[in-house]
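Only one protein chain is missing from this complex, and each of the others stays in its spot.
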Amino acid sequence: MATEVLWWVFAVGLTAAAIGVVTARSVIHSAIMLILSLAGIGAMYVFLTVEFVALVQFLIYGGAVTVLVLLALMLTRMGAEGEIGDLTGSQGPFAAVVAAALAILLTVVAIDTAWPGDIDDAPANISIEKIGEVLFQDFGAVFILISAVLLVAFIGAIVIARQEDD
Amino acid sequence: MGAADAWILAAIPAAAFLFMAVAGRGLPRQGDYLGVLAIGASFVLFFFVLQDFLSGGSVPVVQDIPWTQIGDFELRMGIFVDQITIVMIAVVSFVALMVNVFSIGYMKGEARYYWYFAVLQIFAASMLMLVMADNLLLLYVAWELVGVSSFLLIGFFWEKRSATEAAKKAFITTRIGDVGLLIGILLLWDATGTFNIQEIIHAVEAGEIGDTRLFVTMAFVFLGAMGKSAQFPFHVWLPDAMEGPTPVSALIHAATMVVAGVYLVARLLPIFELAGGMMLIITIVGLTTALLSGFMAITQTDIKKVLAYSTIGQLGFMFVALGSGEVGAAMFHLMTHAFFKALLFLAAGSVILGTHHNQEMAKLGGLWRKMPITATTFAIGSLALAGAFPLAGFWSKDEILLATQGWSGGWVTILLGFAAVMTAFYTTRLFIRTFLGSPRDKEVYDHARETPLTMTIPLMLLAALAIVSGFVVFQGVGDALGFPGGFPEFVYELTPHKFEIDWGLAAGSTAIFVTGTSFGFWMYWRGRLDRSTAVAEWQPGLYRLIDRKFFIDELYQATIDRVLLGFSYVVSWFDRYVVNDTGVDGSAQMTGYAGYLLKFIQTGRVPNYAMGIALGVLVLAGIALAAGG
Partner (left out) sequence: MVPLENYLVLSAVMFSLGVYGVLARRNAVLILMSVELMLNAVSLNFIAYAVYLDPERITGVVFAIFVITIAAAEVGLALAIIINVYRNRSTANVDEVATMRW
C-alpha cells in the first residue's frame, strides 16, 4: 500500500520533471530538469526490482551524460546569458498536437491490450545474478560489439571536436 | 523450248532492265540495241511457244513452283498459258519490238536515253508476266509493276512540270482502282482459300460463294480494271499521260497497259458471268465511256489527245463486248486495235518529230506532200480505226456489234453504233486537218520533212498488219496459220461459234463508216473551219461543256480540295493540339510543374524533417490499428 503511494509520488514527479525539460525557458533549467527526470527513471527501476540497472542509470546518466551536456553548454556559451528569443520553434503548436495524438494512441493500446491473464500485480524479484547470467551467456557477443561501438564513438568524438592548430 | 517455258519471255527483258539500269550509261550508244535485242528475242521465242502450244492441241499449259508455306496454306507461283495468253503475248511482244525500234530514231539526243530503254524493258517484262500469271497475287504484283513503269515513263521529261503532274495523276487515279482490285483479290481468297485463278473459277462455278458476296467482290475487281483501262469515271489520267514520249503513248497507253483491265475481265469472265448484274454494269460502263470519249474527242486540237480519247472509247467497245459475254470478240478487237492504234501513235510521233515538236492541229496541215510515208500509214490506221471494209477494224467492230445483239431491245447496239459514227467522224477530222488542205503555219510547213527509216519501217509493218490482221477471223485463214477454226473460235474454247458474215450487220457497219467519214469531210474539207466554228457558236454552252471535258477534272479537283484537304485540316488540328500539346507536351509540363511544387518540401530545416517522421509514424500506427483492430 505504501509502495503504491510512493510509486505515484515518484510518477508525478517524473512527469513534472519531463514537462520541465521540454518547456523550460532557459537551457540550464532544462538541463537540471533532465537530471531530475533521469533520476526519477532510476527510481522506477528500483520499483521494478532491477536495482543493478538503476545503479547503472544513475552512474552513467547522472554522472556522465548530464556532465557532458552541461560541459557542452558551457563551452558554447549558451547558458551564460539568457537565450535571445524563444526556445520553442515555429512548429510548436503542431508538435503539441502530434505528441498528444501519439500519447493517446499509445495509452489506448496499452490499456486495451489483453495481457496474459495470470500476471500478478507485483513484479517478480530479479536477482543480479540472473542479470549477469543472461547478459554474459545469451548476449555475450552483443556485449563485445557494444564495447567496440563505444571505442569508435569516443575516437569519433575526439576527431570531430578537436581544434586545428593553425 | 516449250509452252511451259514461256516465263523466259518475261525473264529476258527483266534481265536486260537490270543490266541497262546499272551499266547502260557506259555502253556504246547507251544500250538501245540491247533493248531491241531483248524484246526481239522474246518475240522470236514466242513463235516456239506458239508452235508447242498448238501442237499440244491448244490445251492450257500450267507450270508452277512452290513459293511459300504458312501453316496449312501453300502458295504456288507459276504461269498459265492458254489462248488468251497467247494472243496477249503476241500483241505485247510485237508492238513492244516496233516501239523499241521506233524509239531509236525518235528519242535520239534526249537526256537519260539509256534509262528510257531500260524502263521499256521492265515494262515489257511486267506486262508479259501479267498475262502469264496463274495466280492473283502474281498478277497483282505485275499489275503494280506495270503501273510504276507507266509512271516512270510518263514523267520521263521530268523537267517539265506538266509531265510530273501527269505522272502523279496517272498513278493516283489508277491507284484508286488498284485498291479496289486488291480488296477484290482478298475477298476472293477469303471465300475460296486460294489465289490460283483456275481454282477460284472452279470454286465459284461450284457455287461456293453467295450471290451478294460474289457481286460485291467482283465489283471491287472491276474497279481495278476500270482504273487501269481508263474507263469512266477513271478516264481522266489517260489524256494527261500524253505528256510522255510518243512511243510510250503508243506502247503503254494504246496497245498494252490499258488493255490489262480488259485482260483481267476476260480472264475472270466465268466468275463475272455468275455474279448477277455485273455483266450489265460492265456493258453500261463501256458504253458510257465510248459515248463520252467520242464527244470529247471531237473538240480536241492536240493530235495526241484526240488519239488518247479514241483509245478510251475503243476500250469501252472492248468492255461492251466482254459485258455481252463474247471474249472472242473482245480479244479480237484488242489485237486489231493494238496494231492500228500503235500505228497511229507512232505516225503521230513521226509527225511531231518531222515538224520539230508540233502537236497542235492549228499549226499543221497539208503535210502529205512533205511526209508521204507517214501520211499513207496514218491514213491506213485511220481507216482501220473508223472501220472501213476490208481493214482490220471493220471485222473486229463488226464482231462486237454482233455480240451486242444479245441484249434485248437493241439499245446497246444502237448506242454503240452511234459511238462508232463519232469515231469515224473525229478520225476523219484528225486526218484532214493534219495532212490535207493547205498548211496553216508556213514556218512549220517549210521545216517539215520525212523521218528516218528506223521510224518509218515500224510504221509500215504495223500498217501491213492493220490491213491483214482482220482476216484471221475467217476459218480458212485460221486453219492455214494453225489455229483450229477462226479467231473467235480459237480464243474462247467454251462456246466456239463458226464465223459467219452477217450481211445485214456488215452493211450497217459500212453505213456507219460512210456516215461518219462523209460528215467529217463535209465539215473540214479543204481545211475549212467555218462550218465547225458555226456549229460551235450555234450552241456555245454545249460546246464549252464538251470542250472542257464535261468539267470532270474540275469536279475531282474540287473534291480533293474541299473534302480531302478539309479532312486533313481536322486531323492535323487534332494532332497538334490534342496529341502534341496536351498529351506529349502536357504530360511533360505537368511533371515539371509537379517537381517545381514539390521542391518546397526541402526546407533544409531538421525540425521539419523530424515532423515528417513523426507524422509518418502516427499515420502508419493509425492504419495498423484500424486495419488490425
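All chains are identified by letter, namely A and B, in their written order; residue positions are counted from 1 within each chain.
Here is the rule we go by: a contact is a pair of C-beta atoms (placed from the backbone, for glycine too) under 8 Å apart; a residue touches a chain by one contact, two chains touch by 3 or more.
No experiment lies behind these values; they were computed from the predicted model shown.
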For this session: Kindly note down the residues of subunit A that lie in touch with the hidden chain.
Result: 3-4, 7, 11, 14-15, 18-19, 21-22, 27, 30-31, 34, 37-38, 41, 44-45, 47-50, 53, 56-57, 60-61, 64-65, 68-69, 71-73, 75-76, 78, 83, 85-92, 94-96, 98-100, 102-103, 106-107, 110-111, 115-116, 119, 121-124, 126, 130-131, 134-135, 138-139, 142, 146, 149-150, 153-154, 156-158, 160-161, 163
Seminar exercise, completed: On subunit B, the omitted chain is touched by residues 599-600, 602-607, 610-611, 614
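Rule of thumb we're sticking to: only the chains that are shown with their structure count from here on.
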Seminar exercise, completed: CA centroids of subunit A and subunit B: separation to the nearest Å works out as 101
For this session: Sort out for me which residues of subunit A touch subunit B in the complex.
Result: 89-91, 94-95, 98, 101-102, 105, 109
Seminar exercise, completed: subunit A partner, complex, touching residues on subunit B are 607-608, 611, 614-615, 617-618, 621-622, 625
